[in-house]
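Excluded from the complex is one protein chain; the other protein chains are retained at their positions.
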Amino acid sequence: MRKAQIKWLLFVALPMLVVLIYFGFWASDMYISETRFSLRSQEGGGSTELLSFLGQSTGGTGTDAHVIEEYIESSELLALLDHQLSLKDHYQNPKADFFSRLRQEPSQEEFTLYFQRQVTIRFDQTSGILKLQVRAFTPQAAQHICQAILTKSEDLVNRLRERAIEDSLSLSRAEIQRAELRLANIRNKLHQFRQNHNLLDPTAEAGKVEGLVAELEGAAVKIRTELAEARSYMRNDSPKIVGLKAKLQALEEQIVTEKLRLSGQGKSTVNSLAADYEQLTLEHEFAQKELVVAMQAMEAARVRAESKSRYLVAFIQPTLPDEPLWPRRGYAIGVSFAGVLLIFGMGSLLVAAIKEHAGF
Amino acid sequence: MIKLVNLCKYYRVGQGVKTVLNNVNAHIKPGRNLGILGQNGAGKSSLLRLIGGAELPTSGHICRHGRVSWPIGFSGGFHGSLSGRENLRFICRIYDACINEITEFVEDFSELGAYMDMPVNTYSSGMKAKLAFGLSMAINFDYYLIDEITAVGDANFKKKSKAEFERRKDHSTLLVVSHSISTIREHCDIAAVLHKGDLLFYDDMEEAITFYQALPATKH
Partner (left out) sequence: MITGMDNTFQHAFKVQQRVIWALMLRESKTLFGKHKLGYLWAVIQAAFQISVFWVIREVAGVQAPHGMSTPVFLLGGFVPWFIFSNGITNGMNAINGNRALLTYPQVSPLDLLMARTLLQGAMQTLVLVVLLIASCAMGQEVSIETPHVILAALLLALILGLGGGMICSAFNLIWPATEQLVPMLLRILFFTSGLFFSMVDLPASVQGILSLNPLTHVIEMMRQGFVSGYGEQFISVIYAFSFSLSILTIGLLLERYARRYLDRLI
């Protein structure tokens, strides 16, 4: 019985006494400031994917929330916060008890680890809400740190958003540039063409020549009729007929020249110039349309990216705690008691089970 | 020495309670073979199992100074589908005995021959008993707990075992339980009677036998 009592004292009573003294008298009060926020996009609230039994999750706000979770636990954020609020000084407060405060001259890793213990960030998949809790030795400090983390997280989300928009626009932007370049090229060519051939519009020119030919032909036909009529009552060598003949010949010659100008052999006939010109104007029109389309595409992409991108919305601002809720003394004592009992019980049962083998 | 201190053992039988031992205190000293007489159902085997440690007392405790064998006589501890040799190995392992030495001794003592490599299922009860007996003889115990010695083997084997017992009388003590007076008389120096939960010791064997014979026959 004696021995059992000693064991009980040593393995249960003593550890419990230590726990009681620590949580009852020694442990410093800490205040918890809390904020809740979510990531929202214009397409609707925080998203939840209901998944099939064997299915798997996909991106969505979930991934962004995990980015925030990681960021809040990162040493990068910690460095920023430390710079801004001198966190080290606060957590090294000599009035705080040895186990709660941060060691003097901690390594970067220790500091990060310590800070991670003071900050809890939870993401609830169902509601898409992120819950951030920060512990500190004064209510104000807790609130300030919480606020700072929230601001920095918002900055991160904004940065991410801008980056995402920029990324999705960069493609259409390149497209527009190419279209613009092409348009400028064609305009240049068109200009060159006009200057080279000294005409504004070969198509119009061709029309003009064609009109001229038609006119000339009309005139020739008229003269031929006149000639035929005159021959019926006049001699062939009569001056009228000779005059008409000469006129007709001149006209026919003119027609041949004009026709040659219009569509004869060689490059610079009016018709071939018109064809080239038409090609150029077509290309010009096409390039113009392309530019318009590229611009519309960019606008659409911008709208899409904006609507997809997420904003951090804090719907519960960091609270200013008025009661130290940490450590949870009763809970800690209860859990320690259960744990000590469990370990002691299991230990003595195991020892007893082993001891049954003594003496054989 | 084996000390029984305030030893009680009850079994629940149906609705009732059967008392096997009721507050027994005893010292079993080394060097003198002890026979325990008891009528059928008096709890002889249970007592042996308690002393051997195979069962736990309801209350009280047992101090053992010396190696105590398992209750020999019934070949309970063998696995039927394993061979005699495999069973032997298992027992050697749990008693931390040298397998080669023990095998040699048992092969010689129990005369099983090729049966050593046959599954224990195929053994006759006599063969099983021989194996168990040989095995217990091979491992040096300070106390041998023997349940109904007559059950073991034929006349020749009995002679052999008797000789083996004699040989190691200096450092081993027998604890024999039996309902047969002749067995006890043959092997033991002192005797006790287990009756109605009491273990009554007699320095004089004949006194014990007289008392035992005077008990009314058990009614079933």
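Labels A and B are assigned to the chains in the order they are written; within every chain, residues are numbered from 1.
Heads up, the rule we're going with is that contacts are C-beta pairs under 8 Å (C-beta built on N, C-alpha and C of every residue); 3 or more make two chains touch, one makes a residue touch a chain.
As the structure is a prediction and not an experimental result, all values here were calculated from the model.
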Touch assignment to the omitted chain, from B:Arg32, B:His65, B:Arg167 or B:Lys196, lands on B:His65
Touching the absent chain when the full complex is considered, from B:Phe78, B:Phe133, B:Phe157 or B:Tyr212:
B:Phe78
Of the residues B:Gly52, B:Gly84 or B:Gly134, which one touches the chain left out of the display?
B:Gly52
Could I get the residues of chain A that touch the absent chain, sorted low to high?
50-51, 53-57, 123-126, 339, 342-343, 345-346, 349-351, 353-360
What is the set of chain B residues that contact the non-displayed chain in the whole complex?
11-12, 49, 52-56, 58, 64-68, 70-71, 74, 76-79, 81-82, 86, 89-91, 93-97, 139-140, 142, 171
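The definition used in the following text is that only the chains that are shown with their structure count from here on.
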I'd like the Å distance between the centres of chain A and chain B, where a centre is the mean of that chain's Cα atoms.
87
